[in-house]
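Step one of this worksheet: look at the structure below.
Complex shown without one protein chain; remaining protein chains in place.
What follows is subunit A.
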Amino acid sequence: MKLLLLLLAASAAADRVLVLVDNMSIRESHSIFFKSITDRGHSITFKNADEGSLQLIKFGELQYENLILFAPSADEFGGTITAAEIARFVDQGGNVLLAGAGSNVGAAVRDVAADNGFEFADQLIDHVNYDSVLDDGTHTTVVASAKSQLMEAPLIVGDRSKLGPILYSGGALVAAPNNRLRLDVFKASSTAYSHDPTKPIKDYPSAVGRQAVLVSAVQARNNARLVLTASLHLFSNQFLSATVNKEGTKPSPSGNKAFVDSLAKWVLKETGVLRVKSVDHHKVGEKEPPREYTIMEDVDYKLEVEELKGNKWVPFDGKDVQLEFVRIDPFVRTTLKNKNGVLSARFKLPDVYGVYKFLVDYRRVGYTHLLDVQQVSVRPLWHTQYERFIRSAFPYYASSFSMMASLVVFSFVFLYHKSDPVVAQAKKTN
């Protein structure tokens, strides 16, 4: 029974992964990487990139949740897959892992990268940091230090202090200036540059030093994830199980395995996925949200957030989630208290009426963008809600009551007091 449940859970979480290769031998040469993916419960379909039967979206529905493009030389994909189709795939929430190469990058692959704000530069060369054993003399098998060249992003790269040196062989990525969604996960060292190693250098290399991005992660605004790299070798069995030999350092096992595993986990949405389970707001002491709030009321706000961990949704333990109460500008900004995944706050509404939003806009590196907007109206007081008797009005109360009293007195005098008619006559003649 337990096994069945586990199976069910595994199959529910199991994502379909399409791997496009330009050569079926990649399946063998990168088997360690693929095995770790299948071990985590994903089902992989291998296809040649130029196969005529390829299809990503059928009748508007995604056929796969994830796409791994290990076909750097593809000039044109087969079937209905085009760069535009892949863009559509991403816009509908599909994740993409794209690996290029140092040279011979196909037009289709370039287009896919360009759709996400990247271009492929030539082979990366580093005359200082290269592997003395694996390199063929062109200094293109680069050894990178995990500490200084990886981004501080544990969800994407893993714990970089524990990673060994990373072997890299391939081209470099150049990011477009408008590409604000990218995270430069892995940058080249300052001594690296990109160029064709067989040709003399005539003009300035298109990527130099730390501008050259080796692995970049992009989380689109719909939370679809992409990892782009210019090296297919990064994932190869050869690099994953290699021992790194660099001049002046001791030989050590490469950190590629841990690095690409954690990259794959991130891009296949196994880590750093948040979701709002429920959101609730109401007046203090009540249960249901009112149709509209009144100014100066005390409000309880509660947001339940969950994180995906090991195929299970568990309460999120972040302590830095903030709530804003916004009407063009935030009128209230407060940090939510996290109690076992239930983030809550209690605050007083501002003394300004209008249409407000409870806004939680949580963006952290590696996490999906957590956004929750609840629009409410805050109305002014009802005409019956104002204070009835105020101190500054006492003179007016006094005057009205004295007026009433004097009216009674006056009517009494007017009705029952007869003035002397002679005097009145005398006055008139004056």
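Basically, a contact is a pair of C-beta atoms (placed from the backbone, for glycine too) under 8 Å apart; a residue touches a chain by one contact, two chains touch by 3 or more; residues count from 1.
By definition in this document, contacts and distances are computed from a predicted model.
Note on the omitted subunit: UniProt lists it as "dolichyl-diphosphooligosaccharide--protein glycotransferase", one of the names in "COMM domain-containing protein 6", "Translation initiation factor eIF2B subunit gamma", "NADH-ubiquinone oxidoreductase chain 5" or "dolichyl-diphosphooligosaccharide--protein glycotransferase".
Of the candidate positions A:222, A:249 or A:335, contact with the hidden chain is made by A:222. Only one residue from A:36, A:191, A:206 or A:334 touches the chain missing from this view: A:206. One chain is missing from the display, and on subunit A it is touched by residues 22-26, 29, 49-55, 71-85, 87, 90-91, 101, 104-108, 110-111, 114-121, 174, 176, 178-181, 206, 218, 220-222, 224, 232, 236, 292, 327-328, 353-356, 375, 377, 379-380, 382-383, 427, 430.
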